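With one protein chain removed, the remaining protein chains of the complex are shown where they sit.
As written, the chains take the letters A and B, and residue 1 is the first residue of each chain.
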Amino acid sequence: MAIETLIWFVPAPPLLAFFLILLFTNRNKALSHTIAVGAALLSFTGSMIVFWQALCVEELGKYPFESSINWLPVAKGWLAVGVLIDPLSATTLFFVGWTVLMIFIYSVGYNNYGQPAGDHDKPGLQPHGATAADEYGHTHHVPSIEPMYSRFFAFIGLFAFGMYLLVVSNNLLTVFVGWEIMGLCSYLLIGFWYAKPSARAAAIKAFITTRVGDVFMLLGIVYLYSATGTLNFRTIFSEEILRRLVETPAGFLGLSTAGLISILLFIGTVGKSAQWPLHVWLPDAMEGPTPVSAMIHAAAMVSAGVYAALRMFPLLNAEWQGHGLTPAMTVIAFIGAFTALFAAVIAVAQNDIKRVLAYSTISQLGYMIAAVGIGAYVAAAFHLVMHAFFKALLFLGSGSVIHGVEHGVLHTGEHDVDPQNMFNMGGLKDKMPVTFWTFLIGGFALSGFPLITAGFWSKDEILADAFGHGHLAVFSTLALAALLTAFYTMRQITLTFLGKPRTESAKHAQETTWTMTLPLVVLAVFSVVAGWSGIPKHFPLLGMFSSNWFHEFVGGTLLERPETVEFSFIPLLTSLVVALGGLFLGWLVYRNVPAGAEDPLKRPLGMLYTWMHNKFYFDQLYDFLFVRPVIWFAEVFTFLWMDRGLIDGILHAIAHFTGVLGSFFRQGIDAPIINGFGDLVGDSTKKAGQSLRVIQTGQVQQYMIAALIFVFGTLIFFLYSLP
Amino acid sequence: MTPDMILFLVIALVTLAAGFMVVTTPNIVHAALWLILNLFAVAVLYVMLNAGFFAMVQVVVYIGAIAILFIFAIMLTRHAMRDSGPRFNTDWPMAAILGVALLAALIWILSRWQSFMTLPPMLTSDTDILRQLGQALVSPNAFFIPFEIASVLLVAAMIGAIYVAWGKSGGKK
Partner (left out) sequence: MIPLSWYLILAAALFCLGLFGVLARKNAVAILMGIELMLNAVIINLIAFWRYLKPDQVNALVFALIVFAVSAAEVAVGLALVISIYRRRGTVAADEIDLMKW
């Protein structure tokens, strides 16, 4: 079939899997995961075919694969929806396909397929372990299978559908549809263990915070549609429409229409990619199962935010002349850079293994957003793809670590040991070797370890772009953030894997099954190799062998291919220093932390450490500013005053009035007049009868006398009426 | 004042006096006896009207049967009550007024009739009125049917009277 038709079918299998699992195969665990993984495999195959075909086209940016149908009749003409594969979406399809498939396979092992059902496991709670007897009759506590197994696969199927839909869309409407589907799935999956109050709260927090961003994004979409009459990307990014948007002023803060729309659309990205100030949902989203965290925070959802920003890039830099940033881009760059540093600082003081990764994601997304803000299109896209691979790897690795430590907890029976706290781990490198090596590769990639990791190439490119175009504030912020990134990553690796085990559970940890370690290995390979596709030409030594394929391919998405930045040693040296220095410092500080000890940084940093550990109290601030007033409004104003007082008051008054009216009608009119009239007729007849009955004496002679009197009367009457 | 006028007045006086005594005497047996006198006087009136046959019928049927029946009834219904108590009921003034009024009305109406004062025509003797009466009663194109019906009526009355007056709780016949 034609490639354009195949693109339509790429998002379909996971959606089909969702419906099938939900409607039919809910009880059969094996069938459910087969359908889900099979669907992911199908979409993966479709994505690879599309990507391969896309590679073969010369100028894909000018001649993308496109197909659309007329869907909604509007006043003049139609609103068309369809698919578009240009270089950006082809690349995104590539990494989304791989990471989604790896996460699906990983989920089979993570949900403990093949294990017995738990002792007191209920749907809605995390599995707590089962008692199993081995052949010698010794009872062991082993991990138990997730009670809501099929439901998990159904939801991540829907999630995958949302992401694929967003990636292949050619118009903002279906992008928004995919966006919102992922928002729904994030709610469903973060709150997967719905019996836990903290999970429920986290799910609501995620949904509402991203919703705030989505509202502004919708405003931007509507504004764009009313200004241009179309939502199709190719049509919007044509010369004349862009020029028109740039030239009409929006009437708000002196922005042009393009600028205002850009800022509104960007606020959607701020929500979805958890940038400051809407970052509060992402750390709490760690309440969900680890594959969910990997999916949301690496492969799919947060990437969708950056993907949307990259999509709208021509609109964002429509006014850009090459030097000096437009107002929209300034906002974007500021938020990106600030978030990168802010999140990195917080990550240094977190003890939960997944929280560290969460803040790390926020920080890395800040990098990408900052790159978009300073106009480094290719660098941002490059970092997006690389980050997806190594962040997914790190999350899945952390899930593996947690599983291993949980095994130890069940084995030793220490129930008050939190398997996610890094200060309860240590020395896992010997117990869980595959996890250790893959996690190490991922961590190095995140820190930007030189040359062999993908993260180095992408981060270096962003720093080079920032320095080369003269945005020194952004450059120094990002460099500082890179230092902290390397520091906390090494802190994490040292506390978790190196040294001696700090608890009994860590001593008895075990490597996890192949369904969990295989994806780790695959993603580790990508984390090393993928970076080599984007080595700049100017790079000393290696640059000569590189054609910088990534830059050529992805850069072709824009109308004018962006130039590569001039090579300079300063950003390269800076990134080497911060990466290696940060890694070394991290190892140095944390290598000898004994069991039960507190964080070595706590004493030196003092008050600052407390602030960092408590995430700079943003949650409490939002609670005070937004949540409490809304709750007051709902409980007191709307419920007590308006609903009970005013509306119920009106209803009671009407009821009372009706009662009065009714009783008036009854007592005043019905009873005396109508009943009275009826009674009067009856009574008067009775009285008349009673008074007349006396003539019935029963004496015949009296009757005859009466008759004769009447006869006489008649006789006289006739006699006198005769002429 | 011819002799038949005087005779008529005497007989009329007797009739009316006897009739008056029938309706006013307290003793019921006396009333029955006064009734018999009344009936006799009426029989004489029939003779004066050249209807001798009817005089005989009057005496035989009325006096001989009906009056006797009255006396039987009086005897059978007397035992505790010996004509004590008032003979009239409470409305008798009204009844008297009515009677007088009726009389006056009748006389007044009759007086306006043009044949009120006619005199009796002469009877021709070749008409045998009695034979004619007998033939009329049994000839089919005369008054045969009323005659037979009257007989049936008498039979029915007889049966009914026997049944009603039979025993304590009605007749078993």
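FYI, a contact is a pair of C-beta atoms (placed from the backbone, for glycine too) under 8 Å apart; a residue touches a chain by one contact, two chains touch by 3 or more.
All values derive from a computational prediction rather than experimental measurement.
Residues touching the missing chain, restricted to subunit A, are 693-694, 696-701, 704-705, 708 (touch as defined at the top).
Interface with the hidden chain, as seen from subunit B, comprises residues 2, 4-5, 8, 12, 15-16, 19-20, 22-23, 28, 31-32, 35, 38-39, 42, 45-46, 49-51, 54, 57-58, 61-62, 65-66, 69-70, 72-74, 76-77, 80-81, 83, 85-92, 94-96, 98-100, 102-103, 106-107, 110-111, 115-121, 123-124, 127, 129, 132-133, 136-137, 143, 146-147, 150, 153-154, 156-158, 160-162, 164-165, 168.
Throughout what follows, only the chains that are shown with their structure count from here on.
We define each chain's centre as the mean of its Cα atoms; on that basis subunit A and subunit B are separated by 128 Å. Those residues of subunit B whose C-beta lies close enough to touch subunit A in the complex are 89, 91, 94-95, 98, 101-102, 105. By the touch criterion given at the top, residues 699, 701-702, 705, 708-709, 712, 715 of subunit A touch subunit B in their complex.
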